[in-house]
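Here's a structure for you.
Entry: chain A
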Amino acid sequence: MNKLLLRQMEKFFGSGNSAPKELAPLFQAIGEAYDGFDADRRLIERSLDISSEELTQINQRLRKEVGERRQAEEKLQNSVSLLTATLESTADGILVVDRQGTVKGFNQQFAKLWRIPAALLATGDDHQLLSFVLDQLVDGQGFLDRVQQLYREPTVESNDLISFKDGRVLERYSKPQVLGREIIGRVWSFRDVTERVQAQEKQTRLLRELEQTSQRLERVNQELKDFAHVVSHDLKAPLRGIKTLAEWIVTDCGDQLPEEGREQLRLLLCRVERMHNLIDGILQYSRLGRIQEDKTPVDLNALVPEIVDLLAAPPAITITISEELPVLHCERTRITQVFQNLLSNAIKFMDKPAGRITVGCTGTEEAWTFHVADNGPGIDEKYHEKIFQLFQTLSARDQYESTGIGLTLVKKIVELYGGRVWVQSRLGEGSTFYFTLPRTQGEPHHERLQTSVAC
Partner candidate 1 sequence: MRDSRPVLLAEDDSIDAMTVRRAFRDLKVTNPLVHAINGEEALAYLKEKTNDRPCLILLDLNMPKMNGIEFLTAVKTDPAFKKIPVVVLTTSSEQRDVVESFRLSVAGYIIKPVDYRNFVEAMRTINMYWTLSELPDEKAEDPNAHNQTLVACGRSS
Partner candidate 2 sequence: MPTTKPLLLVADRPEDALTIRRALGDLGMAERMVHTPGTEHALAYLRCVTNEKPALILLDLNAAGTAGIEFLRAVKSDPSLGAIPVVVLSDSPQRQDVIQSFDLNVAGYIVKPTDYAALVEAMRIIQDYWSLSYLPAGPR
């Protein structure tokens, strides 16, 4: 029997067995009902337990999910921040639009480049924005046309330059915005290339000017060349005539002429010769620096003796080369002119019965220093600069036939090569002419390298 019923019966009847027998089926039914209730109650409790467990589990899962979602949101937030930061730190102004042309996003640089006021930006009114933008352009219509065209062709990438009325130039780059496999819009990027464009234009202009200058120089050079040729040729022609006629007069009437007459004719012929040499000298001088020859290795040990030979000094003058001379990489005729002029001067002005001329050189890593020394009359210090000037001679031209060009040529040639020329001399003590020539890369390797001697 059900315990509860039993307790109730004990309470009412004193003991379990004193209850009327006719009520036994009733009590049994009640007992079974109680049992049923108990069973049900246990089932319900059981259910509740299970539900409670489930709820707890669900709760836990929910909590977990919420936690994960929060994390994901944070990450997203970080990504967005990163993206925004990136967008804002790019040099380019970026505008994102969808396929209909509605503005989806942009960075500050974009607003700055297009100088869009914050208020206008805030309206989000695309039409206003567009007209604000178009107003600044040189070719607003062209800009618009291109934009329309690109909207019609969403896959096309585009790159062009946009010119502003205020002189700025933006480079515009446009690419479709793709998500997955779908084109969802277009990204425009803008960069200020005003400086670059201006620099390019300047460069083009400078190149053109350079070209023009170069052509002009070419023309001038040719004119000078023609002029020099004409000068030389046409100035010399009458000289020939004068010379020939003078010679004929001497031949035909020489013996009829008094000594004076013959002397005058001799002087005449002398002047003609001088004029001829002057013209040649001027021509040579004008050629320097204009005409460049090929540089070749020139062995001075062979060249200088050749020059000495050519000059055919009188036997009273001895010319010696005091040490081994280098092989230079230079224009042969120029270096010949230098040595020739210096040596011929030394010979021409020699006033001693036993003339001594020496040629020598010393060298450092940077340069060769050559000298031509003589025991001639010497040169007063106050003239040491003057003698290198054009047409300067120290004696009357009738004393020593001299064009006054020789040393000028030497100076010009040496300086053209980056060297220096100077003289060390005192009246009555002979002269030493020095000149330096920087050593060049083309020079053949010369083993002997003397340390420089103080000059």
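On how the list was made: all candidates are chains of the complex that A comes from, given by their letters.
Keep in mind that, in the parts below, a contact is a pair of C-beta atoms (placed from the backbone, for glycine too) under 8 Å apart; a residue touches a chain by one contact, two chains touch by 3 or more; residues count from 1.
If you're wondering where the values come from, they're calculated on a predicted model, not measured in any experiment.
Q: Touching chain A in this complex is which of 1 or 2?
A: Answer for chain A among the listed options: 1.
Q: Report the residues of chain A in contact with candidate 1 in the complex, numbered from low to high.
A: Contacts found on chain A: 233, 237, 240-241, 243-245, 247-248.
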